[in-house]
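Right after this comes chain A.
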Amino acid sequence: MALLEVDGLTVSFGDMRAVRDVGFALEPGERLGLVGESGSGKSLSALAATGLLPDTARWGGRIRFGGQPLPRDERERARLRAERVGFVFQEPMTALNPLMKISHQIREALTLSGVEGDIFQLLEEVDLDRGFAERYPHQLSGGQRQRAMIAIALAKRPELLIADEPTSALDLITQARILDLLDELCRSRGMALLFISHDLRAVARLCERVVVMQAGRVVEHGPVAEVFKNPRESYTRRLVDADTPRLVRLPQSRPQRQSLLATRALSKKYSQRQGFLRKPRITVAVDKVSLELTEGAFTALVGPSGCGKSTLAQMLAGLEPSSSGEISFLGRVHYGSNLAADLRRQISLVFQDPFSSFDPRMSVADSLMEPLRLLPDLDAAQRRSRAVEAIEAVGLSANMLGRYPHAFSGGQRQRLAIARALITRPKFLILDEPVSALDVSVRSEILGLLLKLQNDFGLTYLLISHDLESVRHLADRVLVMSAGEIVEAGTPKDIFDNPAHDLTKALLAARLPALS
Partner candidate 1 sequence: MRSIATLLVSATLLLTGVTAVFAQADDITIAVALEPPALDPTAGAAEAIDIVTYQNIFEGLTRIDRDGSVQPGLASDWTISDDGLSYVFSLREDVVFHDGSTFDADDVAFTFERILADDSTNAQKSLYEVIEAVEVEDPQTVRFTLAQPSGRFLFDIGRGDAVIVASESAENNATLPIGTGPYAFVQWDRGSRVILERFDSYWGDRPPLARATIQFIGDTATLINALLAGEVDGTNNMAAEALEVFANNPEFQVLVGTTEGEVVLATNNRIEPFSDLKVRQAMAHAIDRDALIEGVTYGYSAPIGSHFAPHHPFYVDLTQTYPYDLERARTLLAEAGYEDGFSATLKLPPVGYARQSGQILASQFAEIGITLELINVEWAQWLEDVLTNHDYDLSIVAHVEPFDIGIYADPDYYFGYDNADFRELIETLNTTTDDAERRTLAEEAQRILAEDAVNGYLFELAQTGVWRAGLEGMWQDSPIEGLVLRDLRWSE
Partner candidate 2 sequence: MPGIAIRRIAGFVATLLVAALVVFVLLDLLPGDPARFILGINASAEAVASLRTQMGFDAPAWQRFGDWLWGMLQGDFGISYTQGAPVAELIAERIWVTLPLAGVAMVISVAVGLPLGIAAARRRGRPADTALMVLAQIGIAIPNFWFGLLLALVFAVMLGWLPTGGFIPWQEDPVSAARSLVLPGLALALPQAAILARVMRTALVEVSGQDFIRTAEAKGMTRGEALWRHGVRNALLPVITILGLQFAFLISGVIIVENVFYLPGLGRLVLAAILERDLVLVRGITMVLIVAVTATMLLTDLLYTLVDPRVRTGGRP
């Protein structure tokens, strides 16, 4: 008898139908992956299966748990969740009550399920020191919070664990550890797992079967190995392909060895006041970094979150003053914020989040032309033609210039962001995680565009990423950064074949195996 059976499930908000006719089944102890891009309805389907939908949602269809239909009564449903289903959510920061100690939150789960359990033992099971019991959520790191969350889910000894994107808010190393932990727990407890993710590799790592969803419907399902090896549907194939981008770097048209930018012992320190009379606490974000970028090079700067790579980029772009050390750009020295105006137009930045990188109140044309104030000699017609040139260079049409940002998709916005970065015809582009906020299926398009543009305009790139794997095929040089310092540098081949630093090794070890 199936543990969970979903049949003909529909979920709608008003007129919007978010889930249509979705069905899947889960045997006891089985692990099922629910895969799809954002908006595909995968989370809603899982929430609906346990009666956790928001008040505003309407649902229909057949849901059976352990052979029994999902109770209509709210209390009965709550009881079902209390005793038989554990949950892990995506955002560990907000999924825990900020005002309650961890021990209290675990104890609550124990009380509600009526299970006799030991808090310390649970913490041990998720590899958390027992000292964490008396802490508040904000005193834990992201990975620790997710572990606490898992401990809460395990407290009731559930038959089914539903994990909704449990690792997508975590860095890669932590992600690998959490996945290992989930794997081990399911195995040791014989627990069924419903694993919801957009990350195909993670699903492949954990699950036996997979359901692929798109726009609220199930497009394909079957054993993981089969589906990912031989996708039947074109959508699935696109997803699988995007997992291993086949990007072709064109040969360097004008190989140059000339230095474009160099830093010497560049540091950034923040001081934070702790109290009225206490000494301020000094945080070193960037610690005496010296690096050199040659013209036309594609350099990747890789490191875990909080390692200082974004701060470094900000200083290079002239957005943040340095605390000490200097930057030499095109042969002229500056200290971060005092970058001369005629040099500013030679540097641009593409931001991670395409949704916040445009002022929603300004037309695309106005946003694109904003950096042109660095070229005061241009007249209106020239400015206009620059905008047209830029937007066409990124593969969009000039008649979109009059529109507002909300009319564009994420991928299109990232193209616009690149167009804006190019409009002053800079030599140097800093790409701050330019694709990590995009759906996998559009990532390779954007990366392909970036490679093409580099070739066309002879640009120098500094790509910032937390994911070593993703830069392997792009960069000709990789810098690995940890705790404010650059700990390793070399060609991708050097780095992947002979990692020297522990962090590099850990990053490599955290890679999930490729699908094929």
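Here is the rule we go by: contacts are C-beta pairs under 8 Å (C-beta built on N, C-alpha and C of every residue); 3 or more make two chains touch, one makes a residue touch a chain; residues count from 1.
Quick note on selection: all candidates are chains of the complex that A comes from, given by their letters.
Just so it is clear, the structure is predicted and the values come from calculations on it, not from any experiment.
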| item | value |
| --- | --- |
| Of 1 or 2, the one touching chain A somewhere in this complex | 2 |
| List of chain A residues in touch with candidate 2 within their complex | 50, 52, 55, 74-75, 78-83, 85-87, 89, 91, 94-100, 108-109, 112-113, 136, 138-139, 149, 152-153, 156, 274-278 |
